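Structure first, then comments.
Here the complex is missing one protein chain, while the rest keep their positions.
Let's turn to chain A:
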Amino acid sequence: MSDITVNTPIGSEPRSAPITAVGPIAWLRANLFSGWLSTAVTLVIGYVLVRAVMGFVDWAFVNAIWSVPVTNGVAQTQACRELHGSGACWAVVTEKHRFMLFGTYPYEQHWRPALVCILFVALYIVSSLRRFWNWRLIPIWTVTLTAIGVLMWGGIFGLPYVPQERWGGLPITLILATFGLAFAFPLSVLVALGRRSSLPAIKVLCVLYVELIRGVPLISLLFMASVMFPLFLPEGMNIDKLLRAQIAIILFAGAYLAEVVRAGLQALPKGQYEAADAMGLSYWQKTGFIILPQALRLVIPPLVNTFIGFFKDTSLVLIIGIFDLLTAGKTAIVEPSWQGFGVEVYVFVGLIYLVFCFAMSKYSQGLEAELNRHRRR
């Protein structure tokens, strides 16, 4: 068939490389100890790393205090203070974790926001399974979000009513992030499509929206939503503060996501649009079946990057006095006996953010690999 000659004696097995060329020892030698300079750098960095890890382990575990006695409702933090920072005072987390997680929600009703958090996580898990990527997601979301509303507000099914001002902590963060991205993402797709529209009015509108929102910091948008927005509303009409912040976040995230989506649209070869047109597909058929599936796949990494950014940016609502996870953490250490234990609280709050963001990041990597399988030969 081919006349390329290969000098392999018939019957000879392919030999594996000598052990010194592969395996962990070879890897170490090639990457960490390939010369005297490389060896020195490896040793110095190794020393610093080991010291830092040992220091952290001492602080977080060996010298840490996990609980303190409470007399007459006041925590006795003497033992913690005597550590002078050589050990963590996790007692602040042990004592205050319910406040940090659920804010000023009535204490005996804490099971409700706890259940809400579980429902949110369940919703994320179900939505992430490709098996559910069809019409069923819509009832699933509607039912779950309704249940979340019922649980948070109460007032029916024998649940005592809890006004929105008393909500706080993790549920607020999850509500802002989930509703924010659930609305901002479709909005961003429409805006990105609108920017490429052949109708000048739509195009101008979308460009204006993106440029205006991007030119303003989120904080000022939140201020506007909380202070200025009510001035424009007719007397007596009042949209609640959380909803206003939510709208500000949706609008802000929408503008950023729209630019990410637009990049995906632009990256698609023109031939894909032409082939779809030539087959007689309508604009929405073309967009839904050909353009968006490919464009969104291309931009999964920057999309998730933006998602993660916004998950954390919801914490900015603290400046307009909404009680999200970070605000709750900050408030927990206002009490005199707990003052000075901010590091522990922020490590705890940070860990919660980390869990969610890391899960998003890992999921997107898996999704990207799976959805782009068709590119592999």
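What we mean here is this: a contact is a pair of C-beta atoms (placed from the backbone, for glycine too) under 8 Å apart; a residue touches a chain by one contact, two chains touch by 3 or more; residues count from 1.
As a working rule, contacts and distances are computed from a predicted model.
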Missing chain, UniProt name, options "Nitric oxide reductase, NorC subunit apoprotein", "Amino acid ABC transporter ATP-binding protein", "Cytochrome b" or "N-methylglutamate dehydrogenase subunit A": which is it? "Amino acid ABC transporter ATP-binding protein"
Selected residue (touches chain absent from view) among A:P293, A:G321 or A:G350: A:P293
One chain isn't shown here. Among A:G158, A:G215 or A:G280, which residue touches it? A:G280
Pick out which of A:N63, A:Q272 or A:N305 touches the chain that's been left out of the picture. A:Q272
Residues of chain A in contact with the chain not shown: 269, 271-272, 274-282, 285, 289-290, 293-294, 297, 374-377
